[in-house]
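Every protein chain except one is present and positioned as in the full complex.
Let's look at chain A:
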(Lines give C-alpha, C1' and ligand atoms only; values in the text may rest on other atoms or scores of the structure.)
Protein backbone atom coordinates (compact mmCIF):
# COMPACT_ATOMS: atom_id res chain seq x y z
CA UNK A 1 0.00 0.00 0.00
CA UNK A 2 1.96 2.94 -1.38
CA UNK A 3 2.89 5.80 0.94
CA UNK A 4 1.51 8.49 -1.38
CA UNK A 5 -1.83 6.69 -1.52
CA UNK A 6 -1.81 6.19 2.21
CA UNK A 7 -1.13 9.90 2.67
CA UNK A 8 -4.03 10.90 0.39
CA UNK A 9 -6.33 8.66 2.33
CA UNK A 10 -5.24 9.89 5.75
CA UNK A 11 -5.83 13.43 4.49
CA UNK A 12 -9.48 12.65 3.70
CA UNK A 13 -9.97 10.88 6.99
CA UNK A 14 -8.58 13.74 9.04
CA UNK A 15 -12.00 15.37 8.80
CA UNK A 16 -13.69 12.30 10.27
CA UNK A 17 -14.12 12.26 14.04
CA UNK A 18 -15.41 8.70 14.56
CA UNK A 19 -15.35 5.60 12.38
CA UNK A 20 -17.63 2.68 13.18
CA UNK A 21 -17.42 -0.56 11.19
CA UNK A 22 -20.51 -2.79 11.07
CA UNK A 23 -19.45 -6.42 10.65
CA UNK A 24 -20.69 -9.97 10.84
CA UNK A 25 -19.24 -13.30 9.92
CA UNK A 26 -22.75 -14.29 8.83
CA UNK A 27 -24.90 -12.99 6.00
CA UNK A 28 -28.44 -11.79 6.41
CA UNK A 29 -28.30 -10.99 10.12
CA UNK A 30 -29.09 -7.32 9.68
CA UNK A 31 -25.81 -5.44 9.14
CA UNK A 32 -27.21 -3.06 6.54
CA UNK A 33 -30.47 -2.73 8.42
CA UNK A 34 -28.53 -1.81 11.55
CA UNK A 35 -26.18 0.54 9.66
CA UNK A 36 -29.14 2.40 8.18
CA UNK A 37 -30.89 2.67 11.54
CA UNK A 38 -27.66 3.74 13.27
CA UNK A 39 -27.15 6.43 10.62
CA UNK A 40 -30.68 7.78 11.09
CA UNK A 41 -30.36 7.57 14.86
CA UNK A 42 -27.10 9.54 14.96
CA UNK A 43 -28.33 12.07 12.39
CA UNK A 44 -31.39 12.83 14.51
CA UNK A 45 -29.07 15.26 16.27
CA UNK A 46 -28.95 17.94 13.58
CA UNK A 47 -25.69 19.30 14.92
CA UNK A 48 -23.94 16.06 13.92
CA UNK A 49 -22.72 15.23 10.41
CA UNK A 50 -23.18 11.57 9.63
CA UNK A 51 -21.84 9.56 6.68
CA UNK A 52 -22.80 6.04 5.66
CA UNK A 53 -20.41 4.14 3.39
CA UNK A 54 -21.61 0.85 1.90
CA UNK A 55 -18.67 -1.33 0.84
CA UNK A 56 -20.78 -4.37 -0.01
CA UNK A 57 -19.95 -4.39 -3.68
CA UNK A 58 -21.89 -7.48 -4.74
CA UNK A 59 -25.00 -6.84 -2.68
CA UNK A 60 -25.33 -3.11 -1.99
CA UNK A 61 -28.51 -2.80 0.08
CA UNK A 62 -27.98 0.66 1.49
CA UNK A 63 -29.39 2.78 -1.40
CA UNK A 64 -32.76 1.05 -1.21
CA UNK A 65 -32.85 1.14 2.59
CA UNK A 66 -32.18 4.86 2.63
CA UNK A 67 -34.78 5.61 -0.07
CA UNK A 68 -32.07 6.57 -2.53
CA UNK A 69 -32.55 3.98 -5.26
CA UNK A 70 -31.86 5.37 -8.69
CA UNK A 71 -29.74 8.25 -7.41
CA UNK A 72 -26.49 9.00 -9.17
CA UNK A 73 -23.13 10.12 -7.90
CA UNK A 74 -21.83 13.50 -9.04
CA UNK A 75 -18.23 14.48 -9.46
CA UNK A 76 -16.85 17.84 -8.51
CA UNK A 77 -13.41 19.39 -8.22
CA UNK A 78 -13.09 18.12 -4.70
CA UNK A 79 -14.10 14.55 -5.53
CA UNK A 80 -17.24 12.39 -5.55
CA UNK A 81 -20.21 13.90 -3.88
CA UNK A 82 -22.14 11.61 -1.54
CA UNK A 83 -25.89 11.35 -1.95
CA UNK A 84 -27.69 13.16 0.84
CA UNK A 85 -30.75 11.75 2.61
CA UNK A 86 -30.85 14.65 5.01
CA UNK A 87 -28.63 17.74 5.13
CA UNK A 88 -26.53 16.04 7.76
CA UNK A 89 -26.66 12.47 6.43
CA UNK A 90 -24.69 11.52 3.31
CA UNK A 91 -24.45 8.07 1.70
CA UNK A 92 -22.07 6.36 -0.74
CA UNK A 93 -22.51 2.92 -2.29
CA UNK A 94 -21.56 1.06 -5.46
CA UNK A 95 -25.33 0.87 -5.92
CA UNK A 96 -25.25 4.49 -7.13
CA UNK A 97 -22.75 3.60 -9.84
CA UNK A 98 -24.86 0.88 -11.44
CA UNK A 99 -27.06 1.64 -14.41
CA UNK A 100 -29.85 -0.83 -13.70
CA UNK A 101 -31.05 -2.80 -10.68
CA UNK A 102 -30.27 -5.97 -12.63
CA UNK A 103 -26.63 -5.04 -13.15
CA UNK A 104 -24.36 -7.48 -11.37
CA UNK A 105 -20.90 -6.52 -10.15
CA UNK A 106 -19.02 -9.71 -10.98
CA UNK A 107 -15.56 -8.71 -9.81
CA UNK A 108 -12.70 -10.60 -8.27
CA UNK A 109 -10.96 -9.32 -5.15
CA UNK A 110 -8.39 -6.88 -6.59
CA UNK A 111 -11.00 -4.90 -8.49
CA UNK A 112 -13.25 -4.70 -5.43
CA UNK A 113 -10.30 -3.44 -3.37
CA UNK A 114 -9.64 -0.76 -5.97
CA UNK A 115 -13.16 0.59 -5.64
CA UNK A 116 -13.03 0.57 -1.85
CA UNK A 117 -9.81 2.57 -2.01
CA UNK A 118 -11.53 5.04 -4.34
CA UNK A 119 -14.46 5.35 -1.99
CA UNK A 120 -12.15 6.26 0.86
CA UNK A 121 -9.92 8.54 -1.17
CA UNK A 122 -12.25 10.27 -3.60
CA UNK A 123 -15.52 10.83 -1.75
CA UNK A 124 -15.75 14.37 -0.47
CA UNK A 125 -17.57 13.83 2.81
CA UNK A 126 -16.54 17.15 4.29
CA UNK A 127 -16.23 17.38 8.05
CA UNK A 128 -18.06 14.48 9.64
CA UNK A 129 -18.71 13.35 13.18
CA UNK A 130 -19.51 9.72 12.36
CA UNK A 131 -18.51 7.57 9.40
CA UNK A 132 -20.44 4.30 9.50
CA UNK A 133 -19.10 1.59 7.20
CA UNK A 134 -21.45 -1.23 6.23
CA UNK A 135 -19.64 -4.37 5.08
CA UNK A 136 -20.53 -7.60 3.27
CA UNK A 137 -20.57 -10.82 5.30
CA UNK A 138 -17.34 -12.71 5.82
CA UNK A 139 -13.67 -12.10 6.40
CA UNK A 140 -12.23 -11.50 2.97
CA UNK A 141 -10.87 -8.91 0.56
CA UNK A 142 -13.28 -6.14 1.55
CA UNK A 143 -12.59 -6.56 5.26
CA UNK A 144 -8.83 -6.84 4.92
CA UNK A 145 -8.75 -3.85 2.63
CA UNK A 146 -10.89 -1.56 4.75
CA UNK A 147 -8.78 -2.29 7.82
CA UNK A 148 -5.60 -1.87 5.83
CA UNK A 149 -6.63 1.38 4.15
CA UNK A 150 -8.14 2.96 7.23
CA UNK A 151 -5.49 1.71 9.60
CA UNK A 152 -6.98 -0.09 12.61
CA UNK A 153 -5.96 2.78 14.84
CA UNK A 154 -8.26 5.16 12.99
CA UNK A 155 -11.35 3.07 13.61
CA UNK A 156 -13.16 3.65 16.90
CA UNK A 157 -14.39 0.13 16.75
CA UNK A 158 -16.54 -2.54 15.20
CA UNK A 159 -20.15 -3.35 15.94
CA UNK A 160 -20.75 -7.02 15.25
CA UNK A 161 -24.22 -8.21 14.34
CA UNK A 162 -25.52 -11.72 14.91
CA UNK A 163 -28.74 -13.66 15.26
CA UNK A 164 -29.30 -16.02 18.22
CA UNK A 165 -28.70 -19.40 16.64
CA UNK A 166 -25.43 -21.32 16.72
CA UNK A 167 -25.29 -21.40 12.90
CA UNK A 168 -24.79 -17.61 13.09
CA UNK A 169 -22.65 -17.55 16.22
CA UNK A 170 -20.15 -20.02 14.75
CA UNK A 171 -19.44 -17.53 11.97
CA UNK A 172 -19.51 -14.53 14.27
CA UNK A 173 -16.86 -16.03 16.55
CA UNK A 174 -14.60 -16.08 13.49
CA UNK A 175 -15.34 -12.42 12.90
CA UNK A 176 -14.45 -11.60 16.50
CA UNK A 177 -11.18 -13.45 16.04
CA UNK A 178 -10.58 -11.53 12.83
CA UNK A 179 -10.98 -8.29 14.77
CA UNK A 180 -8.48 -9.46 17.39
CA UNK A 181 -6.05 -10.54 14.66
CA UNK A 182 -6.08 -7.15 12.92
CA UNK A 183 -6.24 -5.25 16.21
CA UNK A 184 -9.65 -3.78 15.53
CA UNK A 185 -11.39 -2.79 18.79
CA UNK A 186 -14.84 -4.28 19.28
CA UNK A 187 -17.49 -1.89 20.53
CA UNK A 188 -19.83 -4.79 21.08
CA UNK A 189 -22.27 -7.32 19.66
CA UNK A 190 -25.92 -6.81 18.69
CA UNK A 191 -28.23 -9.84 18.76
CA UNK A 192 -30.80 -9.24 16.05
CA UNK A 193 -34.01 -11.21 15.30
CA UNK A 194 -34.10 -12.05 18.99
CA UNK A 195 -37.54 -13.54 19.40
CA UNK A 196 -40.89 -12.75 17.79
CA UNK A 197 -44.03 -11.65 19.57
CA UNK A 198 -47.17 -12.64 17.71
CA UNK A 199 -49.22 -9.47 17.12
CA UNK A 200 -52.44 -11.41 17.74
CA UNK A 201 -51.88 -13.60 20.79
CA UNK A 202 -48.74 -11.88 22.13
CA UNK A 203 -46.96 -15.20 22.68
CA UNK A 204 -43.25 -15.25 21.96
CA UNK A 205 -41.67 -17.65 19.44
CA UNK A 206 -37.95 -18.27 19.04
CA UNK A 207 -37.80 -18.50 15.29
CA UNK A 208 -33.99 -18.57 15.36
CA UNK A 209 -33.47 -20.53 18.58
CA UNK A 210 -30.47 -19.73 20.80
CA UNK A 211 -29.59 -23.41 21.18
CA UNK A 212 -26.14 -22.61 22.55
CA UNK A 213 -27.05 -19.63 24.72
CA UNK A 214 -27.31 -16.96 22.03
CA UNK A 215 -25.13 -13.89 21.80
CA UNK A 216 -25.27 -13.46 25.56
CA UNK A 217 -23.34 -16.67 26.25
CA UNK A 218 -20.93 -16.04 23.37
CA UNK A 219 -20.16 -12.54 24.63
CA UNK A 220 -19.56 -13.85 28.14
CA UNK A 221 -17.21 -16.54 26.81
CA UNK A 222 -15.29 -14.18 24.55
CA UNK A 223 -15.30 -11.19 26.89
CA UNK A 224 -16.98 -8.74 24.51
CA UNK A 225 -19.89 -6.41 25.26
CA UNK A 226 -23.44 -7.36 24.39
CA UNK A 227 -24.84 -4.02 23.24
CA UNK A 228 -28.40 -5.25 23.11
CA UNK A 229 -31.01 -7.60 21.68
CA UNK A 230 -33.50 -6.56 19.01
CA UNK A 231 -36.72 -8.54 18.45
CA UNK A 232 -38.19 -9.36 15.04
CA UNK A 233 -40.73 -6.80 13.86
CA UNK A 234 -42.35 -6.96 10.40
CA UNK A 235 -42.25 -3.18 10.29
CA UNK A 236 -38.44 -3.24 10.12
CA UNK A 237 -38.40 -5.05 6.79
CA UNK A 238 -41.21 -2.87 5.50
CA UNK A 239 -39.39 0.35 6.39
CA UNK A 240 -36.20 -0.93 4.75
CA UNK A 241 -38.06 -1.87 1.60
CA UNK A 242 -39.70 1.55 1.47
CA UNK A 243 -36.46 3.35 2.25
CA UNK A 244 -37.84 4.96 5.38
CA UNK A 245 -36.39 5.38 8.84
CA UNK A 246 -37.77 2.57 11.02
CA UNK A 247 -37.20 4.64 14.15
CA UNK A 248 -39.51 7.35 12.78
CA UNK A 249 -42.06 4.96 11.27
CA UNK A 250 -42.49 2.78 14.37
CA UNK A 251 -41.52 4.80 17.43
CA UNK A 252 -43.57 2.57 19.76
CA UNK A 253 -42.04 -0.72 18.67
CA UNK A 254 -40.00 -2.64 21.26
CA UNK A 255 -37.39 -2.97 18.51
CA UNK A 256 -37.13 0.82 18.37
CA UNK A 257 -36.32 1.15 22.05
CA UNK A 258 -33.75 -1.66 21.72
CA UNK A 259 -32.10 0.10 18.78
CA UNK A 260 -32.11 3.45 20.57
CA UNK A 261 -30.40 1.98 23.63
CA UNK A 262 -27.77 0.34 21.44
CA UNK A 263 -27.16 3.56 19.51
CA UNK A 264 -26.71 5.44 22.76
CA UNK A 265 -24.13 2.94 23.97
CA UNK A 266 -22.23 3.31 20.71
CA UNK A 267 -22.26 7.10 21.06
CA UNK A 268 -20.98 6.83 24.62
CA UNK A 269 -18.22 4.48 23.49
CA UNK A 270 -17.15 6.91 20.74
CA UNK A 271 -17.21 9.89 23.12
CA UNK A 272 -15.02 8.01 25.56
CA UNK A 273 -12.67 7.14 22.70
CA UNK A 274 -12.22 10.85 21.91
CA UNK A 275 -11.62 11.64 25.58
CA UNK A 276 -8.93 8.97 25.83
CA UNK A 277 -7.16 10.30 22.77
CA UNK A 278 -7.21 13.82 24.17
CA UNK A 279 -5.69 12.59 27.41
CA UNK A 280 -2.89 10.86 25.47
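Keep this in mind: a contact is a pair of C-beta atoms (placed from the backbone, for glycine too) under 8 Å apart; a residue touches a chain by one contact, two chains touch by 3 or more; residues count from 1.
Heads up, the rule we're going with is that contacts and distances are computed from a predicted model.
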item: Among "NUBP iron-sulfur cluster assembly factor 2, cytosolic", "Mediator of RNA polymerase II transcription subunit 20", "AP-4 complex subunit epsilon" or "Annexin", the UniProt name of the subunit that does not appear here; value: "NUBP iron-sulfur cluster assembly factor 2, cytosolic"
item: Sole residue of A:17, A:48, A:154 or A:174 that reaches the chain not shown, by the stated touch rule; value: A:174
item: Which of A:61, A:88 or A:245 contacts the chain that the document leaves out; value: A:61
item: Among A:18, A:40, A:117 or A:143, the residue in touch with the chain that has been omitted; value: A:143
item: Residues in chain A touching the chain absent from view; value: 25-29, 32, 57-59, 61, 64-65, 101-110, 112, 136-141, 143-144, 163, 165-167, 170-171, 173-178, 181, 196, 198-201, 203, 205-209, 211-212, 232, 234, 237-238, 240-241
